[in-house]
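Right, I'll just put the structure down here and ask away after.
Removed: one protein chain of the complex. Kept in place: all other protein chains.
All chains are identified by letter, namely A and B, in their written order; residue positions are counted from 1 within each chain.
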Amino acid sequence: MSEPTVVTHPLVVGPVGPGCKKVDPIVIADGVVRRFGGNTAVHVEHVEVPRGKITALIGPNGAGKTTFFNLLTGFDKPNEGDWSFNGQNLGNVPAFKVARRGMVRTFQLTKSLGRLTVLQNMLLGATKQPGENVFTALFKPLWKSREEEITTRADDLLARFKLDAKREDYAASLSGGQRKLLEMARALMSEPELVMLDEPMAGVNPALTQSLLGHIKELKNDGTSVLFVEHDMHMVRHISDWVIVMAEGKVVAEGPPETVMDDQAVIDAYLGAHHDTDLGDMIEQKSVAERARRVEAKEASLADD
Amino acid sequence: MLTRSRRPRRPPLQALLALGAGLLFAGLLGVAPAAAATAEPAPSASAPAEGTGFSVGGTIANGDEPVEGAEILVEGDGFSEVATTDDEGVWRVEVPAQGSYTSTLDVDTLPEGVEPRDPDNVMRTSNLNTTPNANVLFPMGESTIQGTSMWDTVLTRLIYGINFGLMLALAAIGISLIFGTTGLNNFAHGELLTFGALISFFLTAVLGWSIWAAIAVTLVASAAFGWFHDAAIFKPLRRRRVGLVQAMIVTIGLSIVLRYLFLMIFGGRTEFIQTGFNQVVPVGPANLQASSLISMGISVVVLVAVALFLTKTRIGKATRAVSDNAALAAASGIDVDRIIRIVWVLGATLTGLSGILYGVFRGVSWIMGFQILLLLFAAVTLGGLGSAFGALVGAIIIGLITELSTLWLPADLRFATALIILILILLLRPQGILGRRERIG
Partner (left out) sequence: MDFLFVLNNALGVALSPTTAAYALAAIGIGVHFGYAGLLNFGQAGFMAIGAYAFGITTLTLGFPFPLAFLSAVVASVVFALILGIPTLRLRADYLAIVTIASAEIVRYIVSTTGLSDVTGGASGLSAFAGSFQAMNPLPGGSYGFGPWTYSRAEFWVFLWGWGLVAIATVVVWLLMRSPWGRVVKGIREDEDAVRSLGKNVYAYKMQALVLGGVFGSLAGVIFILPRAIQPTNYATTLTFFTWTILLLGGAATVFGPIIGSMIFWVLLVLTEGVIGGLVRADIITFISTTQAGQIRFVLLGLALILLVVFRPQGIFGNKKELSFNV
């Protein structure tokens, strides 16, 4: 175990550690608890997400990452707790309102709207379109100009994500990877402040992974904050500025990617206490010990005769 | 979706049964007249005067003392008869047909010192369109006994409610099992009920069979009809990967086909299945027909048998497994298609039995099943979608609500009351009493 030393970081106010305060947080979560039956899936005492940076939320399976994600984005209701976005309290705000405030999410299982075209998918992502009101929709002149604006923006984004050739195709005809890109592009239509990506690399082939990583880095250049859930540590190391580690529903460690992997708490969370033992060796050792014990017992009983 | 290996050819016995049911039906075609039908027909008077099973009657008591020798004039539809109360204060008049009858108490025939509670109101009207035996109340003396007579009515309604609820439960469990294993809301389920009633009516009224023989054959026919549903319609649809909404619309079409076939064969009239068990058995203050008690007995026995089947037998447990998670059940080696076939046969048989009971107490008509289809859905939703035991609980509650509501609301609104309760349940607790939250979306 390493000696506890006080570590600091430019993003952080005070010492680095789980739940540490950030210099410029965009999301602050406090005392968030979610229980399912008798099981506490999430119990986060305090966590802050830095603004304008790419933050990774990692942890082993069952750590509660996606549940926490769903809570922050309004897709689930917590049993207790509060969080704020840009200082505005978002506890118990329904999902669509959270999205409107500037916090947009994607889904692990892509939800591209298959029977709409790629362009229609993109246009849906835009905000402040008066044509979406049932009464103004009847009068084209009232929404025509805004429609043209957002179509231009959509085309720009499609070009950036190399989907412009597929503009008029039904989204269902896209490959899995293209649908991931579409969902990301769509999420950017509303110019969100914080983009929350739920396992963006899930099920994606290695060639596309590089492309996605590149797009995520570009988001930072635009000034957008990013929070993404991911399993693959190597990927995380490549692009994130900050890493938050969850295990068994709690935040167990935080820090820059280079150092957080050496944090004992993280190692324990992922690998358990036998992290430096080969699993095969362990099983072998266990059965050798068993046999030794049985031999001893036999000898002991023989000796009693 | 998992593909099943080719099944060996169905044993000929079941095909024969289906054929037999079909022949019975063809027989009905030739024998039954087709009366003029409207979209929602009114029931017509038809049964002969001897042992009709229709009656009007009651008990007259002054406090705890039965009133003997009082005379009541029963009139209606050209019929008129005077009844006298016996030494237990009981009187009953058998009437020739369904319809409306007035009962007027002759105050002069009351013994000394006995006064009706409301001397200006000694006439009662009874409507026999929905029940075969009407009870009429002439309260005597001061209203100190108000509680008791109110209690009488409540108790009677309670017992009718439980009887109706048990009847509904048999059919509701059918719907619940089918919904649980296939996810299908079967809007043609009511027709399984009508089928059972029609077959039994044909066997007893036209062929003159005893009620027990009729029940036995009807159950076999219903089982075959249920087998036919899955084999000829729903399994091919599953094979074709037809979605649930499309399948729902298929059941709507099927409901129309079957209903109008029934209309063409049976006509627009309402008939009651005669059981021969018309003796009146006083149960506490209520007067029940022997057939009511027998029906409740049968319902309870069958429901217990179904419960044992679902919990104790291997097939029953497999059924519950498929209800819970069909993919998982299939992965653990359960033959899902076979279970679904069994569920259809079992559900149809139970519903056919329910139809027989309904036909005894409420009459057989072409739309009888359809009329209570919504009540069945209410029962299943109330108890919890996908839970067979929930269907039982829900059905009893719906039966009670339907009958008890007549204490405060007009009788022709009693089904509406049950439906309003359904909507309220959906507002307050959409998963029902025994259902689980995750299933509701």
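Just so we're on the same page, a contact is a pair of C-beta atoms (placed from the backbone, for glycine too) under 8 Å apart; a residue touches a chain by one contact, two chains touch by 3 or more.
What you are looking at is a predicted structure, and each value in this text was computed from that prediction instead of being measured.
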item: Selected from B:205, B:374 or B:433 as touching the chain missing from the view; value: B:374
item: Among B:158, B:231, B:261 or B:315, residue touching the chain not depicted; value: B:261
item: Touch with the omitted chain, as defined above, among B:97, B:336 or B:419; value: B:419
item: Hidden-chain contact residue, picked from the options A:32, A:104 or A:269; value: A:104
item: Which residue of A:33, A:95, A:202 or A:265 touches the chain not shown here; value: A:95
item: Touching residues on chain B - with respect to the absent chain; value: 34-40, 185, 237, 240, 242-246, 248-250, 252-261, 263-264, 370, 374, 377-378, 381, 410, 412-413, 415-416, 419-420, 422-423, 426-427, 430, 440-441
item: Residue ranges of chain A at the interface with the undisplayed chain; value: 73, 75, 94-97, 99-100, 104-107, 111-116, 120, 123-125, 127, 129, 131-134, 137-138, 140, 143, 147, 170, 186-187, 189-190
